[in-house]
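A single protein chain has been omitted; all remaining protein chains appear in their positions.
In order of appearance the chains are A, B and C, and numbering begins at 1 in each one.
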Amino acid sequence: MENYKRRTDLALEAHEINAEKGQPDGVIVNENVIDEVMVTTAEVKPGRGEDLTGKPAGVYTTVDIGRVWQYDSVRFNKTATVLSGEINKLLPKLQEDKCILVAGLGNVDITPDSIGPKVCAKIIVTRHIRALNRELYDSIGFGSLAAISPGVLGQTGIETAEIVKSVIDKISPYCVILVDALSSRKLSRLATTVQLCDTGLRPGAGVSNSRSEMSTESLGIPVVSIGVPTVVDAATLAYDLLEELIAGSDIKSTGSCDFDNLYDDIVEKLMSGSGRNMFISPKESDVITKETARLISTAINLSLHKGIDIKDMGEYLS
Amino acid sequence: MENYKRRTDLALEAHEINAEKGQPDGVIVNENVIDEVMVTTAEVKPGRGEDLTGKPAGVYTTVDIGRVWQYDSVRFNKTATVLSGEINKLLPKLQEDKCILVAGLGNVDITPDSIGPKVCAKIIVTRHIRALNRELYDSIGFGSLAAISPGVLGQTGIETAEIVKSVIDKISPYCVILVDALSSRKLSRLATTVQLCDTGLRPGAGVSNSRSEMSTESLGIPVVSIGVPTVVDAATLAYDLLEELIAGSDIKSTGSCDFDNLYDDIVEKLMSGSGRNMFISPKESDVITKETARLISTAINLSLHKGIDIKDMGEYLS
Amino acid sequence: MENYKRRTDLALEAHEINAEKGQPDGVIVNENVIDEVMVTTAEVKPGRGEDLTGKPAGVYTTVDIGRVWQYDSVRFNKTATVLSGEINKLLPKLQEDKCILVAGLGNVDITPDSIGPKVCAKIIVTRHIRALNRELYDSIGFGSLAAISPGVLGQTGIETAEIVKSVIDKISPYCVILVDALSSRKLSRLATTVQLCDTGLRPGAGVSNSRSEMSTESLGIPVVSIGVPTVVDAATLAYDLLEELIAGSDIKSTGSCDFDNLYDDIVEKLMSGSGRNMFISPKESDVITKETARLISTAINLSLHKGIDIKDMGEYLS
Partner (left out) sequence: MENYKRRTDLALEAHEINAEKGQPDGVIVNENVIDEVMVTTAEVKPGRGEDLTGKPAGVYTTVDIGRVWQYDSVRFNKTATVLSGEINKLLPKLQEDKCILVAGLGNVDITPDSIGPKVCAKIIVTRHIRALNRELYDSIGFGSLAAISPGVLGQTGIETAEIVKSVIDKISPYCVILVDALSSRKLSRLATTVQLCDTGLRPGAGVSNSRSEMSTESLGIPVVSIGVPTVVDAATLAYDLLEELIAGSDIKSTGSCDFDNLYDDIVEKLMSGSGRNMFISPKESDVITKETARLISTAINLSLHKGIDIKDMGEYLS
């Protein structure tokens, strides 16, 4: 039963898979409730932890933002503030004369993959205002932010990582925040969870098919990644369902169940034709993606623009 | 094991579910390949057929349009022509002085539910041209078509059926073509299948949550329904997976498997929180929905505007 | 110098044209500043007033909403509140058991013509909630609102007035609010002015090319029209420019200026080809239309849903 069949971009889920198998992976998990929002950290240790989770060593923070698209403004603002606090913990020390670059990864034309570009569209960019109107910039209490949506390989013919790297080389930010859609193994996590880390995005991750790594090492500056699960791999979903069945019943006690072959047959049958390699997402992805992007951009704006009250945030955006 | 747990709007699938259980439902199925396109008819008989499929008696035609979004123009046109031929079989005899109304049901803001409005947007409407410029109308060989997108209850506060009925009462078409998104039980059928019938749309059907029936009886004129499965109910998908597992293994022979309770537990667990009542759809719904809508509108335009060659179709649309 | 050359849908502008010519038209104009917002009423008298303005007798209220797309939330809410107050003056007495229907006229695919559909999309519709959940409805303090976007003749093949009338006949509202884009003669009025009246919309008005009148007489119930100038007719703009020139200079004293012929020549020359019958609008129509629609929908929501505070308005919209 190979792991590769189960796709998840969440470190916490990779750890869960190990835990379900009773396989210790040395990942240290901590849960915290901050202002009614659950924040879970999973520390992946070098070596065994990396091998068994398939994630680079580091601390992965999962913020349970919940169903943002149903929030009133009070709860929205509270959740954005908690998320902003977690982002702050990952940001390097402010460098007054440099900016932070937000890169919104993904394809704006595929709804569940559009969260990165949609976050970008709501970033209050100020790098140019600082240059053009320093007085205004200082009086409002802006930080210096720039933002790009590099598109995806199929739209540009250029690896996303190449574009991001080239812009970094040009404008020399002191940190880059990468925002991307991820895949999860559970429908219930779709768009209700945000994963933060400082280890970058790995090849083959998520839905955007970025083939080149983007990390502090490859980009040359500190990287903060913000990932939102917006799709579930259909095969992973099927697999988990089946495993639950085995685990929760006395089926496994029969011993005669050749689970792996059976699994392959069923997945083959159910997804014959177009189902293969299918990512699935909620029907309401449009509104879900829009509101989740608004939450994340609000959190980033809060973290950088210390002078703006969250209630006035909307007025700086067109 | 109640049927209500498994949602499908396709008569053929309802029949499949019965067949899998070895339950004869009196539905007569016929398969035909027309110009390389598979066309299946399922005749639901009154009485037992209706009870066991949950569909009104009538003939349901399923056209396997395939993955339209990957077609070249030759295959696209061939498929549209076959689909148009099947629509023709359902249309009532032409009434020269009246029009046909196309009603595109669903919510244009939810991608998988937007197929109806998207078809409407590509209908070559001509009812007004006939009145304003009869010479042009005749010379091109138009038929008389009108089209409305009535929106959904949550957008208008008015039942879709009420709006459609009121427009029918006003403009007196001799037939209404309803286009709507449906739910299927198989990922592989999503957007690769079109169901045609003349029995109308039933309460609770599909994804658009129309609560009032639209049928020849309720609308007072012949109804042709064109439905496209664009979502799968997550619970139905899970159920089918589990049943496949049981059916394909020696698990059922143990006899000890309390399948129903187990099923409920697993679904509960997997979809706890937001998963409940979740409809899922492919990640690429945007492009899939767009191209499928183009196919259906092309087929309808072909059926009604006898004077237009399929190759020139695009020129009558803005 | 025929009037037909100068297109304006604003009664106030029709009066201005007369005033500029020194032609008394019996229109009584009153200006009021309410909470820093200028509100002007123009009362068109039957007979001479109608003939010289080309507008049906009645009171036309012009609210100078200003450049909404640049407002902070305080000013936005203040302006919406004043606009709501003016709408209230035109609404008939509340009929508890009936709803008000908002009809958003125009073509959603042509930005400057999309203000009607965009307002509709932000109306908090409640007619169905009242039926489905009376307790919720009462506890929040909703009024009963329904909303439709009937599209335009070229999209539907059906006159807008026919669709609106058919829905009115079906659901029997006690009042209909029509929202439409208008044409103005001044660039400076584009999207900075709203005209309210209870005389309906006239044939040939505005940009939406509705050919059939929609008035209390034709629709059978009280009509409140909300019009927003979003385009300027290019010929009207040219004409006004030229007339200004003549008026402001000693040119007219030469007497030899055959102004009308000259005008025709110039307009011909400047707009040869595509310029003829051209409506023009600001480059930023997208953001302007969006924000102005938000203002108008907020004002309508305020007028009808007495229980909702303007600050919480956004939470009732998806």
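Everything that follows uses one rule, which is that a residue touches a chain if its C-beta (ideal position, glycine included) is under 8 Å from a C-beta of that chain, and two chains touch if they have at least 3 such contacts.
For clarity, every value in this text was computed on a predicted model and none was experimentally measured.
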Fill in: Touch criterion as defined above, residue of C:67, C:134 or C:306 at the omitted chain
C:67
Worksheet item: Looking at the whole complex, which of C:144, C:160, C:225 or C:281 touches the chain that is not displayed?
Response: C:281
Worksheet, complete the sentence: From A:33, A:57, A:94 or A:158, the answer for touching the chain not displayed is A:158
Discussion item. So one chain is hidden, and I want to know which residue out of B:72, B:97 or B:135 touches that hidden chain in the complete assembly.
Written reply: B:72
Worksheet, complete the sentence: Contact residues on subunit C toward the hidden chain run 67, 109-113, 186-188, 190, 192, 207, 231-232, 234, 237-238, 240-242, 244-245, 248-251, 254, 256-257, 262, 265-266, 269-275, 278-287
Response to the item:
Note that subunit B touches the chain not displayed via residues 69, 72-73, 287, 312, 314-315, 318
Fill in: Chain not shown, touching residues in subunit A
99, 120-121, 125-129, 144-151, 153-159, 162-163, 165-167, 169-171
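The working rule: only the chains that are shown with their structure count from here on.
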Worksheet item: Think of each chain as a node with edges to the chains it touches; is that a line, ring, star, complete or other?
Response: complete
Worksheet entry | Fitting subunit B to subunit C on CA atoms, where both chains share a sequence, rotation angle to nearest 5 degrees | 180
Item to complete: For the copies subunit A and subunit C, give the interface type as same if over half of its residue numbers appear on both sides, and as different if under half do.
Response: same
Worksheet entry | Distance from the mean Cα position of subunit B to that of subunit A, given in whole angstrom | 35
Fill in: Chain centre separation (subunit B, subunit C; CA means) in Å
39
Worksheet item: Cα centroid separation between subunit A and subunit C, in whole Å?
Response: 45
Discussion item. Two-or-more-chain contact residues of subunit A, please, as numbers and ranges.
Written reply: 287
